[in-house]
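Yeah, one chain of the complex is gone here, protein chain that is, but the others are all in their spots.
Chain lettering (A and B) follows the sequence in which the chains are written, and residue indices restart at 1 in each chain.
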Amino acid sequence: MIEGISIYEILTLSSIVFFVGVYGFFTRENLITVLMSIELILNASALNFVIINTYLYPDFLQGAVFSIFIIAMAAAETALAIAIIINLYKLVASVEVKDTEKLKY
Amino acid sequence: METILFYILSALIVVFSIASVSSRKILRAVTYLLFVLIAISGIYFLVDYSFLGAVQLTVYGGGVIVLIIFSVLLVHHIELELEVTPIKRKIIAGLISVVGLGITLWAIYTFPFTNATNYKSIEVADIGRKLLGYGDGGFILPFEVISVLLLAVMVGAIVIAKGKKLNE
Partner (left out) sequence: MDFSYTILIPLIPLALFVILGIFSKKIPASISGWMGSIGLGVTFVLSYYAAYQYYLNGKVNGVYQPFIYKYNWMNFTDKLHIDMGVLIDPISVMMLVVVSTISFMVHLYSRGYMKGDDGYTRFFAYLALFSFSMFGLVLATNLFQIYIFWELVGASSFLLIGYYYTKPSAVSAAKKAFIVTRFADFGFLVGILIIGYYTGTWDFQELNNPEGSVITNWASTSFMGLSVLTWALILIFMGGAGKSAMLPFHIWLPDAMEGPTPVSALIHAATMVVAGVYLVARLFPMYYFIEDGFALQVVAYVGAISSLFAAIIALTQNDIKRVLAFSTMSQIGYMMLALGVSGYHGHDGLGFMASMFHLFTHAMFKGLLFLAAGSVIHAIHSNYLQDMGGLRKYMPITHITFLIAALSISGVPFFAGFFSKDEILTAAYENNILIYISSVFVAGLTAFYMFRLYFGIFWGKDKEYEHTPHESPMSMTIPMMFLAFMSIAGGYIHFSKYISPDHMPFEAHLNYYLAAIASTVGLIGIVLAFIFYKKENNLSERFSHAFGIFYKWTYNKFYFDEIYLFVTKKIIFGLVAKPSAWFDKNVVDASMIGIGNVTESFSYKIKGMQSGKFQDYAMGFISGGVVIAIVVFYLWIN
């Protein structure tokens, strides 16, 4: 618990980070920067877990443990995503989002 | 003191996260992201959860950022400027984000949180017991699953990144 700071302020902070990440996810044109936006989103949610655990249920540790899991997942996801990006770069010599529109009809 | 520190950290986080998603130079964007992650670990330290703060610093600050920088260096020139996003897209995305933020904040501020009174700091030893506990409320199974997942991701990342050469 931080003196003088209620849970509202911290949740506000994490929400802002989350939506900044969402904005970045929508607008970025480069796959690596999109990946960075995802990191922001994940961090915001990990922060939420920790804060809610500390402020509301200090007797339990679930939130703390899950934040660790989130970090592990995020690391794994990053490694995999970067592997895919590098492979894509080998194939199409680009990591721009507009070059990945093969899904289109 | 802690209050002031929190506000400083919050300001850093907000400013640098916005900078990170809007900078047109990719290496700068990565650096801004690093600042955000370090600031978030500062918040973990502030709430006396120093273990997670340390993990955040090492895994994110040390691992993920380095990984991203390497991939940037592999596929880009350092001085390369990113393409400009169409303004229309920026507006739509900004609108959705702002509305989403608004509704989230509104939900947060209308919900009456009841703060716990028996505050205590989170000990590393407790985390360890919890993670490896197989009794009531233990997390040994997810822990193992995560470890297997990490292994699989490692193998998968190697296989995918190795890929196929273009001329084959």
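Operating definition for what follows: a contact is a pair of C-beta atoms (placed from the backbone, for glycine too) under 8 Å apart; a residue touches a chain by one contact, two chains touch by 3 or more.
In this text, all values refer to a predicted model and were calculated from it rather than measured experimentally.
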| item | value |
| --- | --- |
| Among the chains presented, those that the missing one touches | A, B |
| Sole residue of B:Ile103, B:Ile140 or B:Val155 that reaches the chain not shown, by the stated touch rule | B:Ile103 |
| Interface with the undisplayed chain - residues on chain B | 92-93, 96, 99-100, 103, 106-107 |
| For chain A, the residues touching the chain missing from this view | 22, 25-28, 34, 97-98, 100-105 |
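Just so it is clear, only the chains that are shown with their structure count from here on.
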| item | value |
| --- | --- |
| Residues of chain A that touch chain B when the two form their complex | 1-13, 15-24, 26-30, 32-33, 35-37, 39-40, 43, 47, 50-51, 53-59, 61-62, 64-65, 67-69, 71-80, 82-87, 89-91, 95-96 |
| Chain A partner contacts - residues on chain B that touch it in the complex | 1-3, 6, 10, 13-14, 17-18, 20-22, 26, 29-30, 33, 36-37, 40, 43-44, 46-49, 52, 55-56, 59-60, 63-64, 67-68, 71-72, 74-76, 82-83, 85, 89-90, 92-94, 96-98, 100-101, 104-105, 108-109, 113-116, 118-120, 122, 126-127, 130-131, 137, 139, 142, 146, 149-150, 153-154, 156-158, 160-161, 163-166 |
